[in-house]
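Below is one structure. I have some questions about it.
Here the complex is missing one protein chain, while the rest keep their positions.
Chains: A, B and C, in written order; residue numbering restarts at 1 for each.
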Amino acid sequence: MIDVLIIGGGIAGIETACSLQDLGYETVIVEKERTIGGHLNNWDTLFPTHRPASEVLEYYTEETRKRALTIYLNTYVTSIIKLDDGTFEVNTSRDVIFHSKTVVIASGYSLFNAERKEEYGYKIYDNVLTSADLEKKLKTLNGEFKTPTDKVPEKIAFIHCVGSRDEKSGNHYCSKLCCVTAVKQAIHMKQICPQADIFCCYMDLRMYGPGFEEMYREAQEKYHIQFIRGRLSEVGENADGTLQLKVEDTLAARPSKIKVDMLVLMVGMESPQSTALFKETCGLQCAPNRFIQPNDHHIGSNKTNIDGLFTAGTSIGPMSIFDTINHAKASAITIKNYLSRN
Amino acid sequence: MENYFILPFTLGMITLFVILFIKYGLWIARLSHIDKLRIIQCIFTRRTWDAIVESVMEGLLHRSIFKRNPLLGYMHMSLAFGWFLLIVVGHIEGFLCYGTFANAPWIPIFFQYFVHYQFPGERIMTNLMDFLLLFILSGVLLAYFKRLNSKIFGIKKTTKLKPFDKMAMIALWFIFPLRLFAESATAALYGNGGFLTNSVANLFILIHVTPTMESILWWAYSISLGLFFVGMPFSRYMHILTEVLFIFLRHYGIKLKKQFNSYSRIQVYSCSRCGVCIDVCQMHVANISNNQSVYILKNIRDQNLTDRKLYNCLLCGRCEQVCPVKINLNDLRISQRIRATKEYNSDYAFLQSLPNETPTTGKQPEVIYFAGCMTHMTPGIKKSIVKVLDKANVNYIFMDKEKGACCGRPLMLAGQYEAAKKLIDFNRKKILESGAPVLLVSCPICYKVFRDDYELGQITIKHHSEYFLELVEQGRISLKKSNSSIVYHDPCELGRGCNVYEQPRELLKKTGTLLSAKQEKVMSLCCSGSLGDLSLSMPDRNVIKAETLKVLLQKNPDVLATACPLCKKTFVKGVNIQVKDIAEIVANAME
Amino acid sequence: MNTEAKKQIWSSYQKEIADNNYYYARSCIRQNFFPASEVTFLRILREELNKNIFDDPNHTTCTGIGYHSDIVPFDTIQTVVARHFALMTEAGLENVAISCVTSFGMYTEILDLWHHFPEQLEKIREYLYKATKREFNIPKNIAHTSDIIYKFRNEIAEKAKHKLINVQTGEPLNVVEHIGCHYAKMFPTKGVGGAEFPQVLSGMIESWGGNVVDYPERRHCCGFGFRNYLVQANRGYSVSNTKKKLESMKPYKPDFIVANCPGCAMFMDKWQYTLAEMEGVTYDEFGYGIPVLTYEEMAGLVLGYNPWDLGLQMHQVQCEPLLDKLGIKYDPKAKYLDKNGNQMPLPEKPSCLKV
Partner (left out) sequence: MRNFGFTTTKSRTIDYEKIDTRLISYILQNEPSFNACLSCGSCTAICSAGNLTSFNIRKLSLQIRLGDIENTKLEIDKCMLCGKCLLECPRGINTRNVIMLIKKGLNIIDKNEI
């Protein structure tokens, strides 16, 4: 019988494991991919400091190694079953059955599939990327930045709220991080393509965290990034392969068309499919936004409706790395309280 | 043949006089007719005497610089006054020797070379001349040091030089040492030196000085003089004589106009670049050191003034207070702004179509009150003014209670003179139509323009600090003294702009304990909010403001009082203590 | 562009289209401005596809123009449409094939209204009965005539004499397709491909060998807009919209435009003349303008019908350069002969647009 089984080896899972180890508990992490770190593996730099994501990743890799954490890679959970004695039986794809006193769902998020917004032309027009694609491109950038059609971009547009705050995508909620990510990426693009005109088309700019607003201001003042308040309606392709965007400049109250060489869609966060599976196998309660419903929004955000089943990180909704790590640490303490009481 | 060395000096001097004659002639000729009449009328009055006295005190003795900085003052004085005496005494020496003052101009300059024989008073004169030379040389030595290290003079920055300036300066540096060496060489050969030249001559004898060497040294002396004279009209040393001209014209009552004219030019050329204005400028706090008045005047002369420099000035007027030559630095700068923006003044055609309603009170009003844009942003001040007026039972008209045009001063500060006139005409008409004998203003920015540019005839213009003091003195309101300590910040436009320093202090003394600040009254610091500056960024303003607050709050007062809504708005976002306008303090202290 | 993904999206919505036995509802504009189009449609259905379609001499306008210009009350219009259903019912038919896109929109809207407000349907039944003593059944299937051609596009392709290929270069022709707004923008599920990606015309073009041009203003209105055209002072608005579309498609060098709405075809054709006269601009490379075809005319050309029988001489932008590209033989002398072989009066030549 293990103390805590952690589902997900992203930063939330690893941080929970580290904190729990410090508190003297035995943990096992189950990770579906072949490496730990989750989405961070595909990210180039982090807001608001533009520090390389690899630094954070290296920290957690090193912690994992130092602490000799038990991690099952290439393993995904197929069901969580709560037994009568209050412990959990967790079945996995590997024919390994775990018995644990508690389970932490740190399964994170999945990115919105931009193909669902057909009118934005993702996977149809070559020069339409998602924010995640751009990060991958930047991470492996070697030499000059070029668009997928091999052009040094002169105009780039970032579209906020793709798959977020959009009834048509089925997501009413705000993904919270896309705004600041767009600003970060816009600055990055301006730095590597100083000749490019960069547009950000937004509905609202939600610069909620420390340093975010300052970065936004820097983007305006120093990098001359143009922020257009209006949501992209439609993308067309011009005869020369450039993209034509139709966006209303709502502040000017006039429709506008913008010709760009590259379009970056700021895809939002969605609850991963696994959450639905957990919901099915153990009656986990989910919020209308499909993320896990915290037992109490204010004083029990790590708890779920099932006693002994906890959450860490973005499994309950969009969160920054900063918030995720804090949430994971909080999860460890919540679990300690639970285990010492039972 | 051997006397040809006087040629560089003579040619240089002739060139100098010709150029000066033409320049000054043109400048005076271009003065307005009225100004010329002023000169003619005043020339045989006491004003000329006053001008002479000031010329001596400032042009030669440099009293003002002395007061601010004795070392710098000594340097300027030794050069100017010492040289002046050298010329005067040189002529006396010539007189003693030849029995006439009508000697060739080079005789006193190269006297030692020409006169190797005894004449009455020769020993005294020679030693006196040596003493004067030593006096000047001490100044030259200081000048060398100043170039090398301006900090020992208490100056943070010194001015940068152009080629002509450099030439004239280097020539100037060489003139007196060369004179010393040339005279010493002559003394070594003929034994006609004084205490100084003989001492140097004793050294020269050791190295066997020859007549050729003597000749070379006199040539060099003459050349450096000639170079200096030629360079002078094109360099900053032009100020030496222009300053005197300026002092005379100023004494004759000639005033600077809004337009840049010949008098402005005389002022520009009167700047000695002593650098005192650089020192007092608050812009240093924000590491801005290219826009101080001395640089602007230099840029005007060199015709390379950029907009950024021109507009980056708070127009606080501190530099004007310390300028030893009393140049109208603010107005000069504004006249440049007028010139730079004259092609795009607005006509405010919309003013014509506004309903022309002058509010009335039914009875004959005592006062018409103009709050102005800034007071409308500080409702606390507006409310307090109204409260005091009501309490004192003043029958007043509130001119811009609902809607009002700006007073025009902000435009004026930006150089939009023609545009400002349109607003002035609009407001002026309303004020005159009201029939009130007193115009009350609560914003020093408005106050300044009403006083200087509105031509309101019989109407007296009063800032609320003046008016409220009158109300107290007339017993129409009475104030209760509290035990809070107050420090008063002089707004630039009210203090240096309109010379109102005492009334606010009188009022404050009646409501609490007034503390003094380290720099106050004429040298009060600017809050940094000034509308005079168009290009100063907000972060830079905040830095300057913090420094001002540091000075004001040194004695930990309970209240920071000011008499300007803009100063109040500026300070309020930087401090934790109460920032109050004098109107609010009075309104609170009323019994 | 990833054309595969694009095609997939554009074919993702389909609708049910009756297979046979149609009641034909004609179009005012189509029969006036493209007089051979409807004849060609009937010919294709009857001769090429062996379908039963009833062309009823008793049916009238749907009054859509009156409706959209606010001069015919909605109850009246419903009764007129109800009469058409009565005629269909009397003819023993259940499927309507509607030639006009605006009529198609009207019919669809009225049926939807009756579906949600059955009392309205009862009222209209009563009105119709009082006025004409007729009764009617709700049609089983409503299709626009372009839907029917779309449904049988592959059959037509099999019989094709010409493909939409430039015979001189062997390259597919670049075709701009334009869908009438009332076809699917009001009721997306009633149009093939929905509102965003209607496939009805692009399906035909691709089946017949052409290349569909995807240009930025593809979904923009043709500029007709009823009220904007009907009031002369507003026509500038109408023509400006057409101009926006034409400017957007110009860089793609389209060989022709095809529309499923008669109004669209008419305006995109005629306004090219107006714009040429007003501003001296043409939207092709050589100053002839871009030919505008109805889908019936396009199908007719593919099936090898005589272009003069298709009425192409009645268009503003002349079709000869297009016929040359398609490799279709035509007799220039027969262009303006009437069906009896008599010379018709020749049209005036425009001052700018080449003919």
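Rule of thumb we're sticking to: a contact is a pair of C-beta atoms (placed from the backbone, for glycine too) under 8 Å apart; a residue touches a chain by one contact, two chains touch by 3 or more.
Keep in mind it's a predicted model, so treat the numbers as computed, not measured.
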item: Among the chains presented, those that the missing one touches; value: A, B, C
item: Hidden partner chain, touching residue among B:Gly94, B:Gly194 or B:Pro410; value: B:Pro410
item: Option touching the unshown chain, where C:Arg235, C:Lys250 or C:Lys354 are the choices; value: C:Arg235
item: Touching the absent chain when the full complex is considered, from B:Met374, B:Met399, B:Ala436 or B:Cys498; value: B:Met374
item: Hidden partner interface residues of subunit A, rising order; value: 155, 197, 199, 217, 220-222, 224, 226, 229, 249, 251-252, 254-259
item: Touching residues (missing chain, whole complex) on subunit B; value: 307-308, 311, 341, 343-344, 346-351, 354, 373-374, 376-377, 403-406, 408, 410-411, 414, 416, 419, 423, 529, 531, 534-539, 566, 569
item: Residue numbers in subunit C that touch the chain omitted from display; value: 232-237, 239-240, 243-244, 274-275, 277-280, 351
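Simple rule for what comes next: only the chains that are shown with their structure count from here on.
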item: Separation of subunit A from subunit B, taking each centre as the mean of its C-alpha atoms, in whole Å; value: 63
item: Centroid spacing, where centroids are CA-atom means, of subunit A and subunit C in whole angstrom; value: 48
item: Separation of mean Cα positions, subunit C and subunit B [Å, integer]; value: 84
item: Of subunit C, residues touching subunit A in the complex; value: 1-2, 5-6, 9, 196-197, 214-219, 251-252
item: Of all residues in subunit A, those that touch subunit C in their complex; value: 115, 118-119, 123-126, 234, 236-240, 244, 246, 257
